[in-house]
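Worksheet for the structure shown next.
The other protein chains are all here in position, but one chain of the complex has been omitted.
Note that the chains take the letters A and B in the order they are written out, and that residue 1 is the start of every chain.
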Amino acid sequence: MTNPLTTELFRRIDALPIVDIHTHVEWKTGTAASIGDILSYHYYTELTNSAEFQEGKFPFGDPEALTRQILPKLRFITNTVQYDWLMTISREYLGIAPSQWRPENWKAIYDRSVEIMGRREWRQEMVEKSRIVRVFLTNQYSDDLEGLDQSFYSPCLRTEPFILWIDRPQEREGLGRFLGHPIRTTDDLVAAIDKTFQKFVRHGMGYAAMSIPSNFQTYEAAAEDAQRVLDKAVSGTALDACDREVWGAWAMDRMCDACRKYERPFHLMIGVNRDVYQHGVPMGQDLFDSVNSMAGYEHILNKYVDVKFPTAVLADTSGLELTAAAWIRHNVYPSGHWWYSNQPTDIAREVRRRINAVPQNKIIGYFSDAYYLEFILPKFRMYKYELADALAERMERSLVHPNMEPFSLDDAMALAEQMLIKNPAEIIGIPGL
Amino acid sequence: MTNPLTTELFRRIDALPIVDIHTHVEWKTGTAASIGDILSYHYYTELTNSAEFQEGKFPFGDPEALTRQILPKLRFITNTVQYDWLMTISREYLGIAPSQWRPENWKAIYDRSVEIMGRREWRQEMVEKSRIVRVFLTNQYSDDLEGLDQSFYSPCLRTEPFILWIDRPQEREGLGRFLGHPIRTTDDLVAAIDKTFQKFVRHGMGYAAMSIPSNFQTYEAAAEDAQRVLDKAVSGTALDACDREVWGAWAMDRMCDACRKYERPFHLMIGVNRDVYQHGVPMGQDLFDSVNSMAGYEHILNKYVDVKFPTAVLADTSGLELTAAAWIRHNVYPSGHWWYSNQPTDIAREVRRRINAVPQNKIIGYFSDAYYLEFILPKFRMYKYELADALAERMERSLVHPNMEPFSLDDAMALAEQMLIKNPAEIIGIPGL
Partner (left out) sequence: MTNPLTTELFRRIDALPIVDIHTHVEWKTGTAASIGDILSYHYYTELTNSAEFQEGKFPFGDPEALTRQILPKLRFITNTVQYDWLMTISREYLGIAPSQWRPENWKAIYDRSVEIMGRREWRQEMVEKSRIVRVFLTNQYSDDLEGLDQSFYSPCLRTEPFILWIDRPQEREGLGRFLGHPIRTTDDLVAAIDKTFQKFVRHGMGYAAMSIPSNFQTYEAAAEDAQRVLDKAVSGTALDACDREVWGAWAMDRMCDACRKYERPFHLMIGVNRDVYQHGVPMGQDLFDSVNSMAGYEHILNKYVDVKFPTAVLADTSGLELTAAAWIRHNVYPSGHWWYSNQPTDIAREVRRRINAVPQNKIIGYFSDAYYLEFILPKFRMYKYELADALAERMERSLVHPNMEPFSLDDAMALAEQMLIKNPAEIIGIPGL
């Protein structure tokens, strides 16, 4: 049965300011312009495409048409937590009661959303109402960061182009343009990484990040071998699995070198299988592999003893492996609950594992992964409820458990605050927090 | 503590008619003839053989002797859910109180069971009492289906002989007899599949099904390569792992072709390791592998965009992988809780994952896997209790959860009915439901 303590704890935890260490928010806009933007989030398009197939095709360029098209399909997903996020946005921000979400109301909902979200003050109002104080971004090396509000946003470098995509001519040429000359040697790649870090650090860099394929391998790869792979890529020859592995291992080390040099963490996001569902919506074509070992990371975790590796895992099967790694490895920090694992069942288990076995100063509670600022509050509330429930259980257990001293409401709040604010601030190093 | 809402919800869910989309019931008999038949179910022989070893040997041909022999060993398994199924059968159908299950009472129990189960009306009474309205079968291509009551039974084609066992002379010759001439070419195999589907469709075919080894691979295999494997098999040369993989991949596609042509689903049952325990009872020699990736199914899931794939997984480690697949892939439907995962702990977790993240019109709640109709009720009750518990939790959470609107008793019942009846009816296409 529902624990009354959970409600009380949630109320208090919900009142804490939000530090969101990983999002895909576009800093120049930040918020959605309409409910059509909200509904374009891949969760809604992928779930409705899954429920009632339309070959992954939605009118993404036309938010109004998208709203009209998706609304009738939402009835299939009212059971999901993703629908609950949407209803929180509707209730809290648009003032539209969930009962109003009927297909025939699509136009009224759309118009209302444009009215609310179109206001000049919208972003500020929403951020204040939601108590969002710091948002980390996901940026390409080439992103325009001029004018970024460093007191609110922290840019984070997405490292896939350097490590995974060197054989894609467009990506390689993009890197070359950024560097000022074509990428032809491994030194060029190192120079491109360095130039990128200089740029990002100038704009208040959060960390380097990578969404990493299942069973990625890190090891000491020779520059000569990497050069040979690069030559092959430049010449237009297709890389084989072995080439990719060598390049990945070598470039990963170079990225870690830069993290060390610029004293920035490297946020690992482990275990995605990209582009496996051909008929999916954009961003809704990726899955994960339950067969995924973290053993492949031993090399960098050992070698880069002074680099911090906040780590999120996609597979439930990696949950205890991550807890164990954070338990003994000083530079691994369990971070949030990612994507397919970002639902109550798996959050509940992992929160308890981490609280029971990882030093409390190492746990980074949550990040939203949001594409618009509006998603931050509902997603954090989902997590905060599970955290409140785990802490409430701990409080009650502590009164009767043979090994425990009383764990008070204050203790619970202190731990919640540490996981949600202090740890991110200290581990990543957030100025002003 | 036990939730009173669970009890109320269970009461209501238990009153729903039962649609059982996967059993091993023999349609010509259906019910057990005595408690000896019930006890011959591999769960009882394997658990008692495990508890007190007798080299997997029981008097399977003599139900009375089997009863006498197993009864004293049941004391070792009174803790199991399988024993609870047996007690439900005893209480509900035989009117024998669980307290009567003592070794010295074996004869009375046996006689009573023969008396009850031997009555001409037994099957009808039992089915009505249990509110079983539709039962899916497991059939070989060669099974006699003449006279099958299509208003109650749906035959389902077991596809292993076509896909896995082509190198077994007896199986291949059986297929040849069914086709009318020996299987010598890949075209012969296709013709045998087609003839099988024609026969099954004529008898109200449910779907094609396969119990698939761990880490099975699907991909586009060339007919020439398959022919070469078939030649090898026909010539009596042992197939190697690579041959098997090629044949499996090629034949799997041909089976999917037929599912497409005849518009029937393909029910995947993923992850069994057959014949690994040498000293086990019949049907009690198989296990699963925790290392099992669903990535091997990408090919068919993408290619057969118009074929529905209800999917059950054997390993707990495949649970979230299945939820994620059903969440984004339009043609994957999570189906029931299979075998080693068919116990409260793993059901409870998977039910919650599915309800939280899979479109509600895609979840097939449960199937019994029963060998006699008598097992359907106790197994469904086990599931329904876990479902009721998950829905009760959801109702209570909805009253306090920051993201949720009230989830009423009616909402809970609607979802339960959808998972247990409407979805199977719509996904598989059950006439009259």
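Throughout what follows, a contact is a pair of C-beta atoms (placed from the backbone, for glycine too) under 8 Å apart; a residue touches a chain by one contact, two chains touch by 3 or more.
Worth saying up front: this structure is predicted, and the values here are computed from it rather than measured.
If you put the hidden chain back, the residue from B:36, B:206, B:265 or B:284 that touches it is B:284. Only one of the listed residues, B:37, B:298, B:316 or B:405, touches the absent chain: B:316. Listed by residue number, the positions of subunit A touching the unshown chain are 1, 3, 291-295, 298, 301-302, 305, 317-321, 323-331, 349, 352-353, 355-362, 396-397, 399-405, 415.
Within subunit B, the residues in touch with the undisplayed chain are 1-2, 6-7, 10, 14, 46-53, 55, 76-82, 84-85, 87-88, 98-99, 273, 276-280, 284-285, 287-291, 315-317, 340-341, 343-346, 378, 381-382, 384-385.
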